[in-house]
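Apart from one protein chain that is not included, each protein chain of the complex appears where it belongs.
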Amino acid sequence: MAESIQEINLNNDSPTRDNILITSVDQLVNWTRRSSVWPMTFGLACCAIEMMATGASHYDIDRFGSGPFRATPRQADLMIVAGTVSHKMAPRVKRLFDQMPEPKYVMAMGACTVCGGPYIKHGYHVLKGVDRLIPVDVYVPGCPPRPEALLEGLFRIQDKMKRERVLDRERIGLRPKLLVE
Amino acid sequence: MNAPHIPKAFAASDVRSEEMLLNMGPQHPSTHGVFRVVIRTDGEIVIDSESHVGYLHRCFEKHCESVSFLQSVLYTDRLDYLTSMGNNLAFSLGVERLFTDLVIPERAEHIRVICAELNRIASHLLAIGTYGMDIGAITPFLYCFRDREKILSIFESICGQRLNYNYVRPGGVAYDIDDSMIAAIKDFCKYFRPKAQEYDDLLSNNDIFVRRTANVGVLSKELALSYGVTGPCLRGSGVKRDLRRDLPYSIYSRFDFEIPVGTGERGTLGDCYDRYMVRVREMIESLRIVEQAVSQIPDGPFKTDQIKGKLRPPKGESFIRVENSRGELGFYIISDGKDVAYRVKCRAPSFHNISLLTDISRGAMIADMVAIIGSLDIVMGEVDR
Amino acid sequence: MTPDKVHEILKAKHAQAVSAFDPNPKHPSIKIAPEFWRVVAKTLRDDCGLDYLVSLTAVDRAAELEAIYTLEVMDGARCPIHVRVLVPRDNPLIATVEDIWRTADWHEREAWDLMGITFVGHHNLVRILCAEDWEGHPLRKDYKSPDTYHGIKNNVT
Partner (left out) sequence: MMTPYTLVDWVLGDGAGWIARFIGAVLVWAVPITGFVSFVGLLSIWLERKISAHIQCRLGPMEVGYHGALQTVADGVKLLAKEDLVPADADRFLFAFAPILAFAGTVVGFAVVPFGPGLIVADLDIGIFYLAAVGSLEAIGVIAAGWASNNKWSLFGSVRAATQVVSYEIPMGLAFVTIAALAGTLSMSGIVDQQQGWIANWFLFRNPFTWIAFIIYYIAALAECKRAPFDLPEAESELVSGFHTEYSGMRFAIFFLAEYAQMYVVSAVAVVLFLGGWYSGIAPLDAAVGTGVAGKLVGAGIIVTKSFLLVCVQMWLRWTLPRIRLDQMLYLCMKILMPFGMLTLVGSTMWEYYFPTPEIAKVGGGWTGNTVMTGVVVAIIGTLSLIVYVRSVIRSTPSLRAASNP
């Protein structure tokens, strides 16, 4: 990740990029972004139950400001792909991702979205990893991951947000690449 | 010259708004997963609807033909992921049925029953909670999750997983349970009984909730039978059918419990409220079974020693059904003597239960549509397999 | 309704339809010739009272495809009876029973989707589980899953 930051600085030699005003604004905006990551209610399978448990009383993701699970992609910052993505579902996932406003983040929750999980070999109808479809920021393995793991994934997303620049609307360099074979 | 326009007598039925096609799902907050239903509406009234499933088709039956019997248990977890214990149990019983002289130890049978019933409570808790959320009450959902968390922590101590347990296996269970776990289960029984009252106060006796669910989505007995509906949905229509009583498997014949059926107490027999109420009452009955099983659990081995090495059931076919929390979960297993099944067919209760949505939602409102889908309590992992 | 009784009734009404009977108490099954399946199904429901189609299992038996209908009485004795209908693999046609047991609708769609058995007379025989433009019938033993689907690599080794 350190490389990609340098990449940004090298690629942009504009004198206004790193001045004191912009960097202060960066800090403020990044603080607000990481303090209020609103996930989208996007449950696909088993992992969705653990995602709900993370939002519920015992684990309470709302403590970190991520409580409001938005039903519509337009108001969400984070797409937690929770569960197996099948080939039939894949176009919808892509579409929902496209509907989200920038800056947007994707968390692949669970083995199925990371790589196909237990369905990798014989699952003819299962997408082998959601990163073939949409760029994934953080991978949370597990089948399903515990709520603590999901919270940890959220913290990693927050770490990522710390390094962003307000001027990079498209998140140059930080936007992960699609897996293309 | 044109004939003068003569206004017709006005009748309310002449007023027609334009029909609209509304696509609900596969990503919608209250379709319980990736279920999609296309609704043809006239204003708020549902004229017709068409269900589309398959967005979570994970090729369960192909996997059973490709991996060994013991590995298949793992995939049964992910069918109805809210009742993994019941799925494990059904598959294990199906495999055991292929053998002619397999004896399952008493202790294992008791552990199976305890786990299956605790899981039924957990599953019904989630069903009730999400149902409340569909109707618009968010707080009961969190109360249900709070109590469900207690069951999950028991399961976690038993088998190390919170959701997909892979615990009940052909020949017994994976690990033994010790006294601390039994104490935890007893504690939970004590804790949970008064909590059921809380759900009553928040939902069952809430006037708005009753008005939203009573007389909505009435599922007649005949329709239920012809669609092969089972579980709480069928019992909500007043049919007293429960495989734990009617076709006892494992050791269910030894326990004393009631089978709650819908009575139409707040509306019509077979409405959403009845289906909801059956679930609430079943939790208490499951609790009774757990208490009985925990109090009489014997010592002994937790798995049979007749299975050594690879699990190779003899050639043959078997069909088994168990009463899962959503209805009768069946497995048709065909073995050709190898350690991999020749064919496994899963008869999923949700698959039947959701197929009648078109019939019972006709004429309802959009808000009712949500209530009906919620009351059928589907799990897409099981519908799509 | 015991399996023997069902067998008796079917023998009496459709003698040539029943080609085999296995009274195994754990797994009773009756084999029906496919051309008679629809009339037999009506008899099974009306005369034998088997009003509950528990399940429809499609099996690939190499040269033939088999549809196993598991039937039961919803109220009363609980003993599922398995009715087997075997059709040739290259021309798998079975009459639909969706109007006899309404739950057969989705089950037949599933059997067509995954195994490729065509149910003649079904009102809407389209794919139910796989995507609409999916090719092949995945549960057949000779099925090869596609290498790519809509440009996304599918097979991972």
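In this document, chain identifiers A, B and C correspond to the written order of the chains, with residue numbering beginning at 1 in each.
Note that in this section contacts are C-beta pairs under 8 Å (C-beta built on N, C-alpha and C of every residue); 3 or more make two chains touch, one makes a residue touch a chain.
Since the structure is predicted, the reported quantities are computational estimates derived from the model, not experimental observations.
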item	value
Chains in view touching the one left out	A, B
From B:114, B:133 or B:289, residue that would touch the chain that is not displayed	B:133
Interface residues of chain B (partner: the chain not displayed)	20, 22-23, 28-30, 44, 132-139, 142-143, 146, 193-194, 196-197, 200, 202-206, 208-209, 211-212, 260, 265, 277, 280-281, 284-285, 365-368, 370
Touch list for chain A against the chain that is not drawn	28-29, 31-33, 35-36, 56-57, 60, 62-65, 67, 70-72, 74-75, 77, 99, 101-103, 166, 169
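Everything that follows uses one rule, which is that only the chains that are shown with their structure count from here on.
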item	value
Distance between the centres, which are taken as Cα means, of chain B and chain A, whole angstrom	32
Centre-to-centre distance between chain C and chain B (centres being mean Cα positions), rounded to whole Å	24
Residues within chain B bordering two or more other chains	54, 57, 59, 62, 384
Residues of chain C whose C-beta touches two or more other chains	129-131, 138
For the chain A and chain C complex, residues of the former touching the latter	86-88, 90-91, 115-116, 120-121, 124-125, 127-128, 132-133, 181
Touch list for chain B against partner chain A, complex	26-29, 33-34, 54-59, 62-63, 66-67, 74-75, 78, 81-82, 126, 141-143, 145-146, 148-149, 152, 162-164, 380-381, 384
Touching residues on chain A, where the partner in the complex is chain B	41-46, 48-50, 52-53, 56-58, 71, 83-84, 86, 88-89, 92, 96, 118-119, 121-126, 143-144, 146
